[in-house]
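Take this structure, written in structure tokens, and hold onto it; I'll ask about it next.
Every protein chain of the complex appears in place save one, which is left out.
Let's look at subunit A:
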Amino acid sequence: MQWEVVIGLEVHAQLATQSKIFSGSSTTYGAEPNTQASAVDLGLPGTLPVLNEQAVAMAVRFGLAVNAAVAGHSVFERKNYFYPDLPKGYQTSQMSQPIVGPGVLEILLEDGTRKSIRIHHAHLEEDAGKSLHEDFQGMTGIDLNRAGTPLLEIVSEPDLRSAKEAVAYVKAIHAIVTYLGISDGNMAEGSLRCDVNISMRPKGQEAYGTRAEIKNVNSFRFIERAIHFEVERQIDLIEDGGRVVQETRLYDPEADETRSMRSKEEANDYRYFPCPDLLPVEVDEAYIEHLRGTLPEMPAEKRARFESELGLSAYDASVLSGTREMADFFEEVKGVCGDAKQAANWVQGELSGRLNKENLDISVSPVSAAQLGGLVKRIVDETINGKAAKQVFAALWDGEGTSADEVIESRGLKQVTDSGAIEAVVDQVIADNPAQVTQYQEAEVDKRGKMIGFFVGQVMKASRGTANPQQVNKVLKDKLDSLS
């Protein structure tokens, strides 16, 4: 039997507001437990929520970015359930009248194909606190710093058909929220996390199978692995004559498996009803249009422009437009050096390689875009050659110099293109290495090409890497060949 996987995603993006969605407490990550929890966040008797308008603006901007219908009238509701890190015994959320209606998001797959994924809706809600199970000797600690942090929950239609599509979708959401600046998108800190709904059906069948929901997956890699595991689990289950139960599961990255958390039978009846402490959210056309005017160029537009205007390959364009930081960095490098292709090569090559190696995000790159642009500019105008450029990059990375020009100057890395100077060095190298010259002359003509490398190396060494390699090559070849 050929199986098809059907995936729908609920992505929770933590909104980058200064304060919480219903209180004035700070949302800064990583503070001492319970230092960012006010009377409202603690759910103290008598306290009331007041909606943070910034969160509303952010949700609307997201809606506009995915061409969704923004609701002029939306309603906060209470989702009632008991949990120790849910202070009020209900989560203030939106269900029947969310702020963002149906929209659509285009994803780009690795093979270059594009696919439209429908967004069912997106709604605003408050985050819960955290239960800390360690360090309390059989007890549980509660940290309410996160309680009340604004979340935008983005719910897709079940349009995704593979783990790769799911990852591409989450990356696209990640790009949108970071481009808009409405979330820092930091998955390790939980700023972006998702619930994955997975079901299987025989290929060609229209009806969906029973789905399982994997909660709170917080990295692209885990999304992919959790889906792979879950697909196999469900296929094995069905093929062995069992059936998938509708349930909530947890992905354990250590064991690389999903485990049942609770089944539908024990699921809560959340008793949603409109929150009587909050007025309906009214957003008028003028406000929506005002926010539309604040939208930056979005990833898909940027990608298209990188291809058509800058002549980058589809692959380069999609990588460089992948996050706003990456795109901004690249565009600044390009602006300084004036050469899009060289800029793309350096950002994706030397810089990304080093960042990955050191596990750093481009936002904290030790080499700034202005510095890298200055470096690439000197390659483009042939002030330095590629080899010297790597030295300059290393020096900038290590903080040994504030600009490429300064490093080039202080280390004398300026490329020598004066043919007289190059000829003098070549003559010296030939004179200093008679044995190698003899070998060269005695070699077959088609083997000489490889042998010339030795002389090039010696010349570059003697010039401390500053000689123009193409010129060195040509002068050497002419001189050695004319000797024989």
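Definition applied: a contact is a pair of C-beta atoms (placed from the backbone, for glycine too) under 8 Å apart; a residue touches a chain by one contact, two chains touch by 3 or more; residues count from 1.
As a convention for this text, contacts and distances are computed from a predicted model.
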Protein that the absent chain corresponds to, by UniProt name, given "Glutamyl-tRNA(Gln) amidotransferase subunit A", "Pyrroloquinoline quinone biosynthesis protein D", "Hydrogenase" or "Na+/H+ antiporter subunit A": "Glutamyl-tRNA(Gln) amidotransferase subunit A"
Contact residue for the chain not shown (choose from A:V50, A:A69 or A:L360): A:V50
Per the touch definition above, residue among A:F62, A:Y90 or A:F455 touching the missing chain: A:Y90
Absent-chain contact - pick from A:E206, A:D269 or A:E285: A:D269
Hidden partner chain, residues of subunit A it touches: 39, 42-51, 78, 80, 82, 84, 87-90, 142, 269, 271-273, 276-279
